[in-house]
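Every protein chain but one is kept in place in this view of the complex.
We call the chains A, B and C, going by the order they appear; numbering starts again at 1 in every chain.
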Amino acid sequence: MSAIGDILHLLITANLWQATLAAAILLLLPALGGTISERSGVVNIAMEGMMLTGAFFGVAADLAWHNPWLATGVAMLAGALMAMVHAVVSIQFRADQIVSGIAINIFAAGLTVFLINRIYGLQDVGHVDQSALLPNINVPGLDQIPFLGKVFFQQNVIVYVALVLLVLTHLVLFRTRLGLRIRAVGEHPQAADTAGINVFAIRYGAVVTSGLLSGLSGAFLAIGISNTFVPNMTDGRGYIALAAMIFGKWTPFGAFVACLIFGLGQAIYDNNSIIHISPYLLSMLPYLLTLIVLAGLVGRSIPPAADGLPYVPGSE
Amino acid sequence: MVRRLTTGLAMPLGSVLLAFVLGGLIVAATGGNPFSAYAALVCGGFGIGCAGGENPGLQISNTIVFVIPLITAGIAVALPFRAGLFNIGAEGQLLAGSIACTAIGIKFSSLPSPILLPMVLVGGMVGGALWAGVAGVLKATIGAHEVVTTIMMNYIAQWFLRYLIVGGPLQLAPGTSKSSPIGAGARLATLLPNDNSLIILGLPSSVFRVHTGLLIALAAAAGFAFLLWRTSLGYEIRAVGQSQKAARYAGISVRRTIIVTMLIAGGFAGLAGAIEIAGVDHNLTDKYFSDTTGFDAIAVALLGLGSAVGIVLAAILFGALHAGGSVMQADAGISGNLVFILQALILFSIAANFVGAIRQRIPGLGRPTALPPDLPPAAPMMTEAAAPPTEA
Amino acid sequence: MAYKRFKFLGVAAVVLMVAMACGGSNNPGTSKQYKIGLVTDIGGLNDKSFNHLAYVGLEKAKTDFGIKDDVTESKSGNDYVNNLTGFASKNYDLVIGVGFLMQEAVGTVSGQFPNIHFAIIDGAGTDANGNDLKHTNVESLFFKEQDAGAMVGVIAGWMEKNGKAKKNKHVIGAVGGISIPPVNHYIAGYKWAATMEDPSIKVLVGYSNDFTDPAKCKGQATSMINSNADILFQVAGGCGLGVLQGAGQAGVYSIGVDADQKDADPSVIASALKKVDVATYTAIKNVVNGQFQAGALTFSIANDGAGYAVDNLTVPAELQTELKTFQDKIKAGTLTPPADIPTP
Partner (left out) sequence: MNEQAGLAVEMRGITKQFPGVLANNEVDFSVRRGEIHALVGENGAGKSTLMNILYGLVHPDSGEILINGKTVQIAGPRDAIGLGIGMVHQHFMLIPVFSVGENIMLGREPATGPDFYDRARARKAIAELTKRYGLALDPDARMGDLPVGLQQRAEIVKVLYRGADILILDEPTGVLTPQESKDLFAVLRDLVKGGKTIIFISHKLKEVLEISDRITVMRRGKVVGHLITKDTNEEEIATLMVGRAVLLRVDKSPAKPGGVALAVENLTANSDQSVPALKGASFELRYGEILGIAGVEGNGQSELMEVLAGTRRATGGQVLLAGRDITTMDANTERDAGVAFIPEDRRGTGLVLSFSIAENSILGRERTPTFSWRHFVLNLIAIRNWALKLVKEFDIRTPSIEVAVRNLSGGNQQKVIVAREIGTNPKVLLAAQPTRGVDIGAIEFIHRQIVRERDNGAAVLLVSAELDEVRSLSDRVAVMYEGRIVSIEPPDTPEERLGLLMTGGGSSPSMGRRPAGPEGLEA
């Protein structure tokens, strides 16, 4: 049977879409973080580093305490700490936010391996037992719905959390007071400041939130999907999340759609034992698509007005 | 330019110093001895004060081999900085250059050096230029932010390379992950004879891998300085970087300048890739999967404050760090990762201009951004993405 | 993509330990203390695979022969030649390169230092075209991964045949990292032996195109499980851990690779062993005993350089004997596992 035919056949299997959703969520969390951060005017390409740090500390904590929830908290905290560095450097010191982001990613990758050496020595990072992993949960009843049940209600707990966060992020950004202020700060910090809004507080909060979400994604990767830490296991997802954020035009649901597309590509490739697909084209897919979006072929993508601009109080 | 250099010098030097202090603290905090670590690092990088019996000449040679591509790639990042563009794509452009160079070097392997060598080098530059051109055109026409497009192009280059040498048209033989070697005529000569029997400094001269690419890199640096400060184009590039509007009102075509800048930058990055192939590897190998020259180049350009001399100095520092890392591990038992942590710290330090902050932001020195006083900050995402440069 | 730099960063504490160990290294008897240098490939020392095992062998040799050992991890492909030259120029008695990625580098450096002994795991000293230069100072340590693959293949095949697996649809799988010889040798033996045990078996073979991201390999595994595979063989290093874990979550069996991976997940019923530690140890021993021999040393089941471990599984007597006879046949040479994946 032809590869195309095989793929079409795959597309009607619930398994494929179940895998797609899981893969998408892994990207969605950092993408949401990036969206929040950039809506507040702080460019964030450091999700990769925050995610990696989260993954490492998540595993370390889980191995120590055999408690996935605690570990997840630690992972988020670790991501948030990395984010804090980015925040201090780019908000307080008004550093170039892209350079700071690159530095974070290099730093995180270097630090995690450095710490493996210190903590585990030659013994590799151990393996978390099944019992201490973030569990897969089948939603009683709903999981029996044909097709949709498997896709949406037989997933890891983090998937459900992420979907809630997706809706939450959308509501917060576009329906709440806080969201109004975040967007105001990202559009016109001076205006926000003169309106009595604490620009720095908002931006710090937004960046740290992006760290929390990236850290959560790291935990999902390390102690949800797999059960150990492998150097650089994030494998560039932070950058794909960045692409998804732009693809989604800085909106949560837009980013989600992008993540689904990228996730689908991965899910299809996962079947290469059954059907032959060139790994290369599929691996390029997210980046090519993003270029196409940027090329305006699928509508232009316009970021917040003050995205990437440090705020200098009293300046006009 | 000299003036620029001297006024700018305190910041980068301070940043490096700060980074090393912090790095030392990390080493100490994790039970290592920073002094022996740095001693080994210096030995490995500059062949000075070696305790482990290293051959100074060999260490210096190794460092220079790393420095060569860092210089040209550094220019590929620094030039766009001048035009207000942030080229994170040097790595992808470098790969494109090495691919083009290899393809030509294999296809015409029989040609004599005087013809083939220029061909592969120019071919590499063209390859890199085209790769960067994509970002340049997208930027100039519809304002797609170059940071994002170049990141995407990096990935695409990576996967394209894998395709080519793992099962693709350039693969040497099934099961291998490298291409066949380029023709002898396409190779850059080493400065010392590539002879196993000739003994120099107590070692076979063939171990000193310094090649004539060094001269090309230095020439490139000189050309970069000339272009920037002595030509109309350089003037226009700087004008566009400092104020697109003013440039446009003056009748400078912002779009053309952006595209031309990216093309030239890509050319330099491509040259770096071509030199690596023609001077060191002579074939595409899996080593390019893990190559990071194009990213180190960002640090080099920033640390070098975008000036030719600064870039050369910064390239020497990072080349030495890379070469020294191995020795540090062998002699002092400190992981080579420290090198990367140091690099990140240097980036932070420059980006945030901690030095300036420490010095109470003394006017004239305390510019609180990643870029030296006469460099524009990387353009904000929005104004760029939303408003592509308009022309009359 | 800056992250790529760290794709394979290794462990430094190792080296720390080495340094300390060296400090107080006493070597009884032998007048000369041999200096051995080990250069890892970009996988780094805790790649949970052959770099790690090579180091284990080195450590064993140190305790046995009181050698002075130093390790350098290659941070990128640019470092191979430098690191090899580094040890050679310091007149080490043996410089060991780990991994076939280093073939060309070993070929070059061994030519420059004819008086230094070199050993390379999984390869030979080659020129740019991949031809063995046959330098007389290079010892090539090859492995018959297919032997190890075959033994675990027997286990998988036998269980399918006798309904001892979870689904018993006569489907098993193998997840490779990238399609390169060392990986494919394993899979070849695995498929070959499994088919011999259970002619009706279907062996799914997939490649994650990655060696570090467990999620990718887990995806491969899940897809295979969805196609009724119930025994999965991972041949993808760190990425492959996702296979073992995925199998565990789906309640099917998995098989580890290179080292004994029974701790990675309860689902691991066996591991295909590639005894790089033994090979490394042997190479060092030969130098210490002045028995260095140039050319290829092949490690296989025959010389206990390859094999298998039964892990979280209580093996029925029947399978015991099956394995025994199979192993003996390979040793005797009456059975020869193929190096290339058989196509039905």
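Rule of thumb we're sticking to: a residue touches a chain if its C-beta (ideal position, glycine included) is under 8 Å from a C-beta of that chain, and two chains touch if they have at least 3 such contacts.
Keep in mind that this is a model prediction, so the values were computed, not measured.
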Visible contact partners (per top-of-document touch definition) of the missing chain: A, B
Sole contact to the chain not displayed, among A:Q92, A:Q154 or A:Q190: A:Q190
Per the touch definition above, residue among B:F46, B:F108 or B:Y235 touching the missing chain: B:Y235
Those residues of subunit B which, in the complete complex, touch the missing chain: 230-233, 235-236, 238-239, 242-243, 245-253, 363, 373-374, 376, 390-392
Missing-partner contacts on subunit A, residue numbers: 175-181, 183-184, 187-188, 190-198, 305, 313-314, 316
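Definition applied: only the chains that are shown with their structure count from here on.
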Most distant chain from subunit A by Cα centroid: C
Gap in Å, rounded to a whole number, between the CA centres of subunit B and subunit A: 29
Residue numbers of subunit B (touch at least two other chains): 31, 151, 155, 162, 295, 335, 337, 340
Per-residue overlap in subunit C, given as positions that touch at least 2 other chains: 1-2, 4-13, 16, 209
Touching residues on subunit C, where the partner in the complex is subunit A: 1-14, 16-17, 44-46, 48, 52, 55, 173, 175, 204-207, 209-210, 212-216, 218-220, 222-224, 226-227, 238-239, 241-242, 245, 248-249, 263-266
Residues on subunit B engaged by subunit A in the complex (per definition of touch): 26, 30-31, 86, 88, 134, 138, 142, 144-145, 147-149, 151-153, 155-156, 159-160, 162-163, 295, 298, 302, 335, 337-338, 340-341, 343-345, 347-348, 350-354, 357, 368-371, 377-383, 385-386
For the subunit A and subunit B complex, residues of the former touching the latter: 38, 43, 45, 85, 89-90, 93-96, 98-100, 102-104, 106-107, 109-111, 113-114, 117-118, 236, 239, 242-243, 246, 278, 280, 283-284, 286-288, 290-291, 294-296, 300-310
